[in-house]
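In this view, the complex is presented without one of its protein chains, the others remaining in place.
Note that the chains are named A and B in the order they appear, and that numbering of residues resets to 1 at the start of each chain.
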Amino acid sequence: MIAALRCVIQRDLLLAARRSSDVMTVVLFFVIVVSLFPLGIGPEPKLLRTVAPGVLWVAALLASMLALGRVFASDHADGTLEQMMLGATPLGLIVAAKVFAHWFVTGLPLVLISPVLALQFDLPQELLGVLVVSLALGTPVLSFIGAIGAALTLGLRGAGALLALLVLPLYVPVLIIGAGAAEAAAAGLGGSAQLLILGAMLIVAAAFAPWAAAAALRISVE
Amino acid sequence: MQTSLEAIDLRCVRGERSLFQGLSFTLKGGELLRIGGPNGSGKTSLLRITCGLLEPDQGEVRWGGESVRRLKEEFWARLLYLGHANALKDDLTASENLKIACALAGVVVDARRVTEALARLGLAGRENLPARVLSQGQRRRVALARLALGEAAALWVLDEPFTALDAAAVEDVRSLIAGHVSRGGGVLYTTHHEVSIAAAVSRRIDLGGGQG
Partner (left out) sequence: MSINWFKYSSPQTFFPLAGKLALVFGALAVAACAVGLYLGFFVAPTDAQQGESYRIIFIHVPAAWMSMFLYVVMAFWAAIGLAFNTRLSGMMASATAPTGALFTFIALWTGSLWGKPAWGTWWVWDARLTSELILLFLYFGFMALQAAIDDPRRADKAGALIALVGVINVPIIYFSVKWWNTLHQGASVSLTKSPTMAATMLTAMLVMIFGFWFYGIAAVLLRARCIMLERERGTEWAVQYAKEAVA
């Protein structure tokens, strides 16, 4: 069973590596969206410093959502998904493995590039650490929750917009806590409370979301 | 291995039409069951209901006396299903694809057996080509190479296994199926081709053109 899961992760990472343009698209989207904000609200440094955590979080959230449609789509199209459903490994575990691989390829790059973008907003050094950790904990939660939406909208017309509508309300708590971590740190309260909550969210999401997504996949494939 | 498939009073409604109802059959080890019928008569739906991918509107499918939808992985570990789609990744090579298909099914294989299986289906020398460059028929054969590694699965459910194959490949698949049946496995399949397969018990059920 572990062999099957390792196989799934390896396969998804290999496929992503052979189609690296998909990864770049997500990162570029993140960078562009973040760069748009100063153009929209003005370059005043104090303002930018205040909005930086929120802007980076919203941009990461949108970029992550952009990539979600692809978690199950190609497997569904070529029939691999059905084979996964009829395999010896429980579908929930396979979904967890796929979501992890998906986050590794679409979420982790955002986390890694966020400090560079935060510097664009002149975010103080002390807050950079909190921001990066909040994204590192939060983006997997977004991937796990988003997988449920991706599974439900599999193969539907207008799946992209529908996925956004389904998933954004569920993202709100993660966004509030995630952005709140750096904001609390900026206010001198330290972001550890929020980071702990994010950690708890990650554990709960990792434990429950794959099974909900597996149930959704079975519903979608009927 | 024990093959004991039982379909009880199955009914399938797609859209407004009732494709079939009151359909019951059994499949034991060493038996071959062919589902026939015109296009759109519900053959694929019946196969998917048997696998547990689709829920019937009425009735149930049982494996060893227990409902297939309750058994889940226990049943699926003994099942080999090949549908219309090949389940191949364009960016992976033929042998990579086959290795992954086996891993997902819980079948342990090494590189040598994978190469042998591909050769069995006439793909010797093409193992390391990406699936993208293979022809339609060759891709189907990569998918069917699973059969050469499928002894562990007591039940084979094959949806149109002979489609898009040339005569040599049809013969390869025919012999694989016959071999499985002679070893005591059960095979449930549909096909438009008239291929005679030697089996201890060979039956055929034809679905009507839709009722109601």
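Here is the rule we use: contacts are C-beta pairs under 8 Å (C-beta built on N, C-alpha and C of every residue); 3 or more make two chains touch, one makes a residue touch a chain.
Treat the numbers as computed from the prediction; the structure is a model and nothing was measured.
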Which candidate, A:93, A:166 or A:206, sits in contact with the chain we can't see? A:166
Even though one chain is not shown, chain A touches it at residues 148-149, 152-153, 156-159, 162, 165-166, 168-170, 172-173, 176-177, 180, 183-184, 212, 215-216, 219-220, 222
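Quick note on the criterion: only the chains that are shown with their structure count from here on.
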Between chain A and chain B, what's the gap in Å when you average each chain's C-alpha atoms? 37
So in the complex, the part of chain B that touches chain A is made up of which residues? 51-55, 72-73, 76-77, 79, 81, 83-92, 96, 99-101, 103-106, 108
Partner chain B, residues of chain A touching it in the complex: 1, 3-4, 7-8, 11, 14-15, 18-19, 74, 78-80, 82-90, 94, 218, 221-222
